[in-house]
Structure formats: C-alpha cells, structure tokens
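And now, chain A:
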Amino acid sequence: MIELILMPLAAFVIGLAMVLMMRRIGARLQRRVGPPLLQPLWDIIKLHGKETQTSHGLIHELGIVMAIGGFVAAVTLMPLPGMNGLAEQGGLIALVYMMMIPSLGLALGVGQCANPNGSIGISRALTAMLAYDIPMVIVVFGVAFFYGSTSLVQIIDAQQAGGFATWGIAEMPLLAFAGLFAMQAMLGKQPFEIYVAPAEIATGPMVEMGGKFLGGLFIMQCFQLYAAGALYTLLFLGGGENWLTFLIKVFAVVAIPMSIAFLFPRYRTEDVVRLVWKWPAMIGLLGIAFLMY
Partner candidate 1 sequence: MTSLDHLVLVSALTLALMLLFGRMRIAGRLAVVLYAVQFLLLMQTGALLGEPVASSLTLSVLDLQMHWRYDALSWFFAMITIGAGFFCAWYAAGVWQERYREEGHSPRLFHVALAANVLTMLILLGSGDLLSLFIGWELVSWASFLLMAVGGGPAGRAALRYLVYAFSGGMAILAGLMLIYTQTGSLDYARVLSLLGELSDGQVWLLLLLIGGGFAVKMGLLPFHLWQAAAYAETPGPGSSFLGAISARMGLYALIMLLVAMLGIGRLTAMEVPFTFLSARDLIAWIAALTVIIPTYIALQQHDARYLLAWHGIGQGGYMLLGLMVGNAVGSAGGLFHVFTYGITQAALLMAVFAVVHRTGTADLNKLGGLVARMPLTFLVLLFGIISLAGLPPMAGFVSKWMVYRSLVAEGMPLLFVAAVVGTLGTILSVYKLIHNIFLGQLRIEHEQVREAPLSMLLPMLGLSTLIFLVGVTPGPALSWVAAVQASLGLPPVPYTLGGIEDPRGGLDMLWLVGILMAGFGVGALIFFGLGGRSKRVHQLDNYAGGHFLTADVRYQYSDNFYAGLMHLIGPWYRGAFLWLEKALTATVAFLSAVMNGFYRYAQPALFVLATAVALLALTTA
Partner candidate 2 sequence: MTKDLSTWLDTLLDELQGIEVRRKSSRRIRVDVQPDALPALLELLRGRASYVHLSAISCVDWIEENEFELVYHVWSYEIGSLVSAHTRIARDPGVYISVYDIYTPAAFFERDIHEMFGVFFEGSPDMSKFILTEWDGPPPMRKDFDSEAWVNAHFDFQDYQPDWLKEIEAKGGGVAVRPDEQRFSRRDVDAS
C-alpha cells in the first residue's frame, strides 16, 4: 500500500528533474546558462501560491484535477525497482488507456475556457494523439506479443532474465526505434509540437491557464515526461534492476527527444500525422512481421 504513495511521489521528483534537464539541455544548445537547480519546483510553488486566480467554471477546475489524477494513477501501473504497484491488476493495455485520461481531463478543462485558441490546441492535441498512438499501440502489441503477456511485471522479468541480450531493444530493435519516434510525438516536442504553438495559437491549451491551473499543468508535465521515459524503459530497456540503472535509463531515454526538440521547427498538423503514420508505424509493423515469422 505504501508503494502506491511512493510511486507517484518518485515519479513527480524524477519528473521535476527531467523538466530541469530539458531546460538545461535547451540552454546548452542555445549557448546560455539555463535555470537554477530548483527552478521547476519554484515555478510550481509560485503558481499554486498565486493569490487571485481565474477559473472559467467547475469543469475547468475538474479538468486539471483529472489531468493530475490520471497520471498519478497511471504511474502506479508502471513497476519501479522493488515496487510493482498495481502492475499486476492493470497491465499494458490498461496503462496505455489510463494515460489518455489526463488528456481527456485537460481537453474538458480547456474546452470550458471558451477560448478558440484552446479549442484549436485541443483539436491539434487529439489529432497528434491519433497520430502517435498508432505506432505506440503497434509497439505495445509487438512487445506484448513477443513476451506473450500484457503484464508489465512479466515483461520486465523476461527482459532481465538474460541481461542486455534479452532486453527489448536487443530483441526488437525495429520496434524500439518506432517507439522512440512515437515518444517524441507523444511528448509533443518539436518537430511535433503542434498543439502548444505559441506563435499560432498562443500556447493553445494553456492559454487560459494561470495560477494553480498552470501549476497543475506543470505537475502534469513532470508526470508526463516521467511516464514516457519509464514506459520506454520498461518495454525496451529491461526496466530497472535497481534504482541507479533505472534512473540512468530513464533520463537517457528522455534526453534524446529533448535534444532533438531544440533543433527543429514544428511541422504542420497534417505533416505530423503523415510522418508518424508513415515511418514509425511502418517500421513498427515491419518489426512485428519479423517477430511473427
């Protein structure tokens, strides 16, 4: 039971560090210093401590609650070293769908803001979801099929059984590549950053979010980064034998899309869909074909 409290907490702390890492990577690539160590934390505290805050209605508020809550719940489905949480009760498919709850919550919350920028942002975010989820489920299918289980605990056990040679990335390199590609889109980083797009729709979903609303989104971002990194680690990098290797893997995985993000502009919406349906999806299907025949 204590696991269920510790897992989201760990996810949040790791997520904070990932946000910091992302901003530091950006700063390095842009030849500057970047934010101080606890900056993500200060941001969140500051935003929650705002004294007047603007709400557009109950759904606006509940949307944020759903966004945070969905991730808090979802991270308990991802086994950490020494902690299995609810991984036995949920499994991979439930996890994938659980991770859609925050998007839904956010979409509802933004919808109530009555701001066309936000609505366009959500429409783009859902379109992006349609795009990246297809390679994502191909990858999930491939892994689940290969290990003959949708239980993450069993998948990790199978990977850890034989060291690196039995890791998902060694067994299914094509799927691993497709997964990495899909993760870039899942995190909404350039060149797939279509739904924040400040110059077009003024940060889209975030446009009416201030104070604790934005703070909630910042927390959600922490969880999102963690969830993406952890999921990839669990599927392809053998999960965590211990905390040290787990952290190294998770951070290394997340660092890749972050570094790419600062070097590209964003695509148009339909280009994102086309690209993601073309390359990672096809590579993923090819990978599955190799697995099955």
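Quick note on the criterion: a residue touches a chain if its C-beta (ideal position, glycine included) is under 8 Å from a C-beta of that chain, and two chains touch if they have at least 3 such contacts; residues count from 1.
A word on the picks: all candidates are chains of the complex that A comes from, given by their letters.
As the structure is a prediction and not an experimental result, all values here were calculated from the model.
Interface record for this complex: partner of chain A among candidates 1 or 2 is 1, by the touch criterion. Those residues of chain A that touch candidate 1 in the complex are listed here as 4, 8, 48-59, 61, 64-74, 76-77, 86, 88-94, 97-98, 100-101, 104, 107-108, 111-117, 119-120, 122-124, 126-127, 129-130, 133-134, 137-138, 141-142, 144-145, 148-151, 154, 194, 202, 207-208, 211-212, 215-216, 219, 268-270, 273-274, 285, 288, 292.
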